[in-house]
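Missing here: one protein chain of the complex. Every other protein chain is in place.
A and B label the chains in the order they appear, each numbered from 1.
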């Protein structure tokens, strides 16, 4: 009962947060036929500002962290970020009628990290007087950025594979209708220009697609910010500009995504239950796997139990901040009503209301044992 | 004499304020042939930012107010906001050569509320130790937003009526010249496509035009902000983003409006005296009507005399902040040099220098009597 009432109050607070409030606001005005428009140039710029800020904050956090001491937990964080997306690909994406790009975007969001969920965990660890390494909070970019990069790259690979299969089907179709299409003026010839004639027989080339994803505007802004944060001293502009503008610009992007989402909400009618199941189950499972990895670091390098809880909580959390702008730019064909709805409305309350007390309780049991 | 010198110092301070300074700056550089341009996408975004901020601040103020206690004064504020625009429509708009859309925009601006004029009144009430309800300052959105909505809707109705009349005249004209126009290749047929053939005989449909005004980008941003402020908790983004950027973005919009106004300032040559008369007389009259309504609330529900003064002052004030962006987007055909000039250069000094002492003196006389 206590869990349920906590969950419900977290749920209502999420609905009233600027993130979800502006998203719903955008959906409502789109439903009412508003002619409000945010010019495309502004949209692109907002996404750029958000991504470079996410990269910068990750880079600054890593630069200020004690890398030698945190190397194993950081490696586990990277592994968790990538693993969560692959788990999503091999379970959630296989559910009936769930679109693969939507599932990958959702898994990317659940792999990415929510700063506010992590902050809630830090507060409770302090209240319970459980020690943790001061650099443990700097683990988040090691999970956040790999998860988003993996989701975008896998989505690009999937879409490219699907286009190739489509081409092979078209080929077969054209074979049957060769006579007709030749009469129609050389259609096969035109197609062949688009698809190099030696391609169909081979596998999809992975590296060109990964390279293209990394060169795309989403990941290059994110990685540029990361390297600027790591290698230069951007603290002055970060604190005076990128950080203070972040939440406001995010609220505008949420409004835009709400307006965009409205037209696609119908797609979810038949699959909404799967999103609900994933958003309840996935955070808990991700947290347990990360807790297990953390225990390995605990026994081998003396990583504190508080740090293990933090690793579990950031794996359990799903990003309502860094994820949406990155995924909107990186996987434009994914449906934002699917991934943001699942993460913000269900995933975050589950991680905060169920995950945090679970992992703290587990750590206390292990410490006492 | 004292009034005159106060008025003049207020007038000079207004000329040097960023609002009027950037407006005049824009006019000067347009006059000097500057090629400075603010891209259209930026313009639209600035207007959006300003409108959503105005809505948010109104919504937050109403949410934090004690609605049951303030219901009668709030209703009077709404009535005053609408009434001021109708007074403008039936007096000012009828003056010779005054354009109706300009008059409606000006009346909308005089119906809207100036936060700084209200702040000046609150300071003086405190100096004079006149009590007022702490929620009285939250009356402003109840007058501000209805005035702007009424002005935009009435302007849409007027323009739509004028288009219909133009069509009827064209019809009559075409009747006389039917032979010619039929020779010219079916001109009536083309016209008939634009205007449904059953329309001319009926009255203008009011609801579709009101709906269209509300769906327009200006009012939908304003109302979106209002409802987000009322129903969600946007305080964090409001305080970190929308509010601090407001005055700066407004200064840029003023610059743009100054450049736009320069090309249209000639239109005002023959009517400038009417704007001056309206800008001196209207604030005082609006204040007296609101003072009377406030006294009704004073005798029926015990609304304080300080509150009555505040209601009178917000009716007397004219908006130099919320009005210009709303009206520029909502009534694009109105001439900004007319409405902003009248409000900022004359209306505001009159409301501050003459209105405030007048209503405070009246309240003190009534309290003493």
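Points to keep in mind about this one:
As a convention for this text, contacts are C-beta pairs under 8 Å (C-beta built on N, C-alpha and C of every residue); 3 or more make two chains touch, one makes a residue touch a chain.
The structure presented is a predicted model; accordingly, all values stated were derived computationally and were not measured.
Of the candidate positions B:94, B:162, B:247 or B:270, contact with the hidden chain is made by B:247.
Touching the omitted chain from chain B are residues 13, 15-18, 21-22, 25, 28-29, 32-42, 244-245, 247-249, 251, 255. Touch with the hidden chain on the side of chain A covers residues 39-42, 44-45, 48, 215-217, 220-221, 224, 227-228, 231-234, 236-237, 240-242, 245.
The rule is short, and it goes like this: only the chains that are shown with their structure count from here on.
Rounded to whole angstrom, the centroid-to-centroid distance between chain A and chain B, based on C-alpha atoms, equals 44 Å.
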